[in-house]
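First comes the structure, then the notes that go with it.
Of the protein chains in this complex, all but one are displayed in their positions.
The block that comes next holds subunit A.
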Amino acid sequence: MGRVLLKVIILGDSGVGKTSLMNQYVNKRFSNQYKATIGADFLTKEVMVDDRLLWDTAGQERFQSLGVAFYRGADCCVLVYDVNSAKSFETLDSWRDEFLIQASPHDPENFPFVVLGNKIDVEENKRQVTQKRAMTWCQSKGNIPYFETSAKEAINVEQAFQTVAKNALQQEAEEQLLDIPPMLDVNLTSNRPSLPSRYVDYPDPIQLDSENSQSYGCNC
């Protein structure tokens, strides 16, 4: 089995849990001692068929000028907000635009995003963004897959990143085709498989009472 190196960028406001999600997915750990990410950080995750490179960025937009170099070549972008903060949800638009401008993907209309509503482990009455509101937004942006997660309780993190990988893989395949020199174009059109529309797959149904909701607690 060959390897695909996928580059996944995680964006969102300060303190919504980007680093925690990344660490939960890669290291299966949660710590509430995370520090503010300065500039960018990254981890790699090796899965059966691929090697995922996760770039976690600082939530402060003045660090986004670093972004251009870090964003380039991204295969998927994960947008994270905190379900307990309306503001962090409202800025998703800007984060999405910011990414598309900085990464300038070939086909911005169809670039794969995944939205994660994090911190669902916090009690219900603190919640400020309903699932319906989030899903409506995601649909309006071209059916972006949406997951509600808890990095702390490891809820839906694995499932969310599986979708991230799947969409990123597809993106990578398309980028490959685009990378082929123009002289091959004639052959290309006949060989090109009919690619399925990217967002035919709706996200897995969200299960808030996932059996995975065991707590990993704090490891410090």
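We take it that contacts are C-beta pairs under 8 Å (C-beta built on N, C-alpha and C of every residue); 3 or more make two chains touch, one makes a residue touch a chain; residues count from 1.
Convention: contacts and distances are computed from a predicted model.
Of "Tubulin nucleotide-binding domain-like protein", "Small ribosomal subunit protein uS13m", "UDP-N-acetylglucosamine transferase subunit ALG14" or "Rab-GAP TBC domain-containing protein", only "Rab-GAP TBC domain-containing protein" is the UniProt protein name of the chain excluded from the display.
Within the full complex, the residue among A:23, A:85, A:149 or A:163 touching the omitted chain is A:85. Of the residues in subunit A, those that touch the hidden partner chain are 1-5, 14-16, 32-39, 41-42, 44, 46, 48, 50-51, 53, 58-67, 73, 82, 84-88, 90-91, 93-95, 97-98, 101, 119, 122-123, 126, 128, 172, 175-176, 179, 215, 217, 220.
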